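All protein chains but one are shown at their positions in the complex.
Order of writing sets the labels: A and B. Residues in every chain begin at 1.
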Amino acid sequence: MKFERYGIGIAKGLRVTFKHLFRRPVTVQYPEQKLHMSRRIRGNELIWDKDKCTGCATCAKTCPQGVIQVITSVDAVENKYVVEKFEVDTGYCISCGLCIEACPYEALYMGYAYERAKYRREDVIQTNEQLLPSADRLRSGYMYPEIAAQLPRQTLLLERITEEEE
Amino acid sequence: MTLKTEPFVLNVGPQHPSTHGVFRMRATLDGEVVVDIEPIFGYLHRGIEKLAEERTYTGVIPLTDRLDYLSSMANNLGYCLAVEKLAGIPVPERAQYIRVIMAELQRIASHLIAVGAFLNDCGAFMTPIVYMIREREKILDLFDMVCGQRLTYNYMRPGGVSQEIPDEFLPALDKFLKQMPGWIDEYDQLLKENEILLARSKGVGTLSQELAISISASGPVLRGSGIKWDIRRADPYSIYERFEFDIPTGTVGDCYDRYRVRVEEMRQSLRILEQARQQIPGGEFRSKVPHLIRPPVGETYAHIEAPKGELGFYLVSDNSIAPYRCHVRAPSLLNVTALRDLMIGWKIADLILIFGSMDICMGEIDR
Partner (left out) sequence: MMIFNPDPSSVRQMPTLAPDWPGGFWWHWLLFTVIIIAFVLLLVMGYIWLERRAMGRMQARLGPNRAGPFGLLQPVADALKVMLKEDIVPVNADKIVHLLAPIIAFAPVLIIFAVVPFANGALLADLNIGIVFVVAISSISTLGVFMAGWGSSNKYSLLGAMRNVASVVSYEIPVVLSIAGVVLITGSLSMNQIVLAQEIPFILLQPLGFLIFFIGGCAEINRSPFDLLEADSEIVAGFHTEYSGMKFAMFYLVEYAEALVISALITTLFLGGWRGPILPPWLWFLVKVMVVFFVMVWTRTTLPRVRIDQLMALAWKFLFPLALLNLFITGIEILAWPTAIAWLIPVNIAVMVILVLLWSKLFKLGWGRVEV
């Protein structure tokens, strides 16, 4: 090959990198700086509404990983199922959200939090009370637009970088 | 006097900075020149095809996310098309448009990684890939917005998509469409005409048309060799026949051509996105589909133009809730079969370059 362009291509490239020297870096300094996650984030926990759940186990049947276990007993007086045990092995959960989609009684939600790493393996298996919503276990708006509307707006990289291209 | 020399075997991979996953090439070298090469794969085998046989039709979708994890949306689309074909599920108009938008965004995202990784393999120390990942991040933000995940989307369903796109999606898409062409131009300035890149990639790893066809290559690898074959045109699926776009092709089929084809395809994808954005109608995002799909007995094959090539799903149904057989025609796997022919006679540095220009994804090859 011939150097027919006499280094013009190289010069162009150098110009681009030099221009970037004066642009705003995109790095987010994570533990101090946190972005707002998507309103529909499928965080790494499941949130279960005990009162709404009827124990139908549709979620357990839908789960492709088979990580939901629902054990019920029959309440003959009120003519309904009582959920004895609702257990999710979040270690095997792939956060696909199919269970949330499937639940006919809107009793299951994805969590909004994403910092739910556990130190011990047994902590990963969550049962009954551990799955209930609370102040720091916010529900995400996945499949629930009304919850999504209350969550803060997602930070977009598109909007964070404001320079227009030349 | 002649020096006694002997070829030696070099294992490139499975742990190597440039094998894009756990690919292994057993290269026999004569000095720096490659005299023989044997691609070895299978390190990432997860048995996805077998797993699919014991999942419900919907439950397979998360598995397809994990095939080519750089283009999960396209995999979702391909699989859902196959199920729809098998079970005769109609797809509402709006869902079709949402799907096209997602698939094209995914193509841009995947090509950004492909191009960035290719340039990184050329030795441009991290710069291109960092820039390209930044652009990809913007697309991932959009995906995150609609489906809550950044990599394994699990967004499409037989009969549509899982949820309506949120209100802030379309304005954000507009913003993206406005910014992106400028960024692509800038990346072209960065390295398109760079003499070193030209010297490195022009004429290197030329894939002839005959070879490309005989190994049934597809996607940018095939088009780089100058064959105008794009399933979006050749066998339009979804609603692609409504859009205007060109099929960029290369001339000789060397690494540079494949790289250029990808960049041009990004531009064409932006064109499609532009049109889809304008035409997108209101209406339903998913047709009524039973919770457990039971397609009639039969078999079907649906293919799409995934970012890496022709992605096909072959499904056999025995009228149960799970596929009897699910086979994936993975574009990377077939493209990678050309490696030996392309690499022999070149140097180690070219070996990496040629490998990078094929843009493979191990998740798809090993399944």
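By our rule, a contact is a pair of C-beta atoms (placed from the backbone, for glycine too) under 8 Å apart; a residue touches a chain by one contact, two chains touch by 3 or more.
Since we're looking at a predicted model, the values are computed, not measured.
Q: Where does the absent chain make contact, in terms of the chains shown?
A: The undisplayed chain, in the complete complex, is in contact with A, B.
Q: One chain isn't shown here. Among A:Val26, A:Ile71 or A:Ala113, which residue touches it?
A: Checking each option in A:Val26, A:Ile71 or A:Ala113, the one touching the absent chain turns out to be A:Val26.
Q: Can you say which of B:Gly47, B:Gly123, B:Gly182 or B:Gly283 touches the chain missing from this structure?
A: That would be B:Gly123, which touches the missing chain.
Q: Tell me which residue among B:Arg136, B:Arg200, B:Arg258 or B:His303 touches the hidden chain in the full complex.
A: Selected residue, touching the omitted chain: B:Arg200.
Q: At which residues does subunit B meet the chain that is not included here?
A: 8, 10, 16-18, 32, 119-127, 130-131, 134, 190-191, 194, 196-200, 202-204, 347-350, 352
Q: What residues on subunit A make contact with the chain left out of this view?
A: Those residues of subunit A that touch the unshown chain are 1-4, 6-7, 10, 13-14, 16-18, 20-21, 23-27, 29.
In this text, only the chains that are shown with their structure count from here on.
Q: State the interface residues of subunit B toward subunit A in the complex, per the touch definition above.
A: For this pair, the touching residues of subunit B are 55-56, 58-63, 127, 131, 134, 137-138, 141-142, 144-149, 152, 154, 162-164, 166, 168, 172, 175-176, 179, 181-183, 185-187, 189-199, 202, 291.
Q: Quick one: in the complex, what on subunit A touches subunit B?
A: By the definition above, subunit A touches subunit B via 1, 3, 5, 7-10, 12-13, 15-17, 20, 26, 37-42, 58, 62-64, 94-98, 101-102, 110, 140, 142-143, 145, 148, 153-154, 156-159, 164-166.
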